[in-house]
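As you look at this complex, bear in mind that one protein chain is not there, while each of the others sits in place.
For chain A:
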Amino acid sequence: MEIDAQADASLDLESLFSGATGAARLEHLLFVADKFKGQELELEALRLAADQLAAASNVKLHREVLERIGGRLGPAYVLDRPQLEAKERALAAQSSVLDADLAAARATQSKDAVRAAHRALADCWASQGAVNEAMKGYMRMREFCTQPDHVLTMCISIIKCAVAMRQWVHVAAYRKRGESVVASSTDTMAKSQLAAAGGLYSLSQAKFEEAARSYVEVSPDLGSEFSDVISAQDIATHGAMCALASLDRPALQSLVIDSPGFREHLESVPEIRDAVNSFHASRFADCLRHLEAARPGMELSPHLAPHLPALFKEIRRRGLELHARPYATLALSGMGAALGLIPADLEAELEALIVGGRLSARIDGAAGVLRAHRPDARAGALGAVLAAGEEFVAASRLLALRASVLQHGLVQVLLVAVYVEEWGEGTGTEGGHGLVLRAGSWTLGMYAWRRTWAASTLGFNVVCAALLARHSCGAGAGTEG
């Protein structure tokens, strides 16, 4: 269920995105603006973005936002080119100064100084929206890092740029690198940042279980430290949705319900917290109801929105599976009511679960019940053994035949003769056979279906003789590997 035009008026973007800062907040706002183009929410999102950009250094994006607003929000949001150009010149001057600082630092040959200069320059570019140049700048810091925390800072900076550019390969690589640095330390802040980045990466790849396991490692002490990448509310929402869709009951219990750290995250998103509690208490209809209530907000997340249909489907199916598991017989009407599904949808979901092997049951359409089904494991095993045996015999016979053909040199390489015979009567599954023989690049195309000797012309005889001579002179067999 996507947000409709009527509902968007009730969405308070400012409070929804209050936990995000910097690039993350801008990304959310622009995502909303793109999603609700031509609607009231677009202007609200652009206004908030313009307000944020006015105090920031990303002149290019500020200009684009103001152009999109197009004067629809009054004189305060009109594009003032001279002001923006002046700001740009000031920022360019700042970059030049930092460049000069870098040159000076290189001259001193002090690793610390060079590293700090690289970092300052890269930070400047990042603040101006030149994320690609910023990432290159952070990467240049690598050879000047002398301490583990230097490496860690570099990794986290690169991860921030990579997330902004959606270069998930870099996110994964530098997360791994950062984790190897903090493995033996007690820096929970860094570990949480890396875990949150890992969660974003796994979510982007639709690996929900990995994403859930990453998000639950994020400590609540992270606070707003990483809010320019992902807010605390998003960590809770993403983690809970992925956990509901992928973790089995024991894992959900231990990693989410009984985890004090993640429970603290969940307190910031009450609807999601209630959904998780309902799911755990097997009140699946309530769980789905809470999730649907929270869905409009989740649709505004650029990271989560593309995966929402799959997540909801998976959560619904898990609910069905867990609901049906204890029963030998279960009335479909009651099941539909318990899960808030109409009968047609319920049967379709049950069919998908049964065919997918996740539910061992059968639907009794006449009685309107779902009956548990215990397959005959012994017969299945015996059947598998027979099939494996037949497969082995067939494969070994094929191997022996091929070996014999190769051993005796019966590998046709060239056109040797064209012999065609056709018998019109057949079984209905075949009728006659013809031969087309191709020799290297000579496609002679003698595809004849009538009883005939194809070597009927002198020219063709000459060609055949030449090819036969070539064959007998040892072009040989065995071009086939």
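One rule holds for everything that comes next: a residue touches a chain if its C-beta (ideal position, glycine included) is under 8 Å from a C-beta of that chain, and two chains touch if they have at least 3 such contacts; residues count from 1.
Following the convention adopted for this analysis, contacts and distances are computed from a predicted model.
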Name per UniProt, for the chain absent here [options: "Mediator of RNA polymerase II transcription subunit 20", "COP9 signalosome complex subunit 3", "AP complex subunit sigma" or "Cytochrome b-c1 complex subunit 6"]: "COP9 signalosome complex subunit 3"
Listed residues A:Ala206, A:Ala337 or A:Leu401, member touching the removed chain: A:Leu401
Sole residue of A:Val182, A:Ile315 or A:Leu350 that reaches the chain not shown, by the stated touch rule: A:Leu350
Residue ranges of chain A at the interface with the undisplayed chain: 350-351, 354-355, 362-367, 371, 376, 379, 382, 385-386, 389-390, 392-394, 396-415, 421, 423, 425-439, 447, 474-481
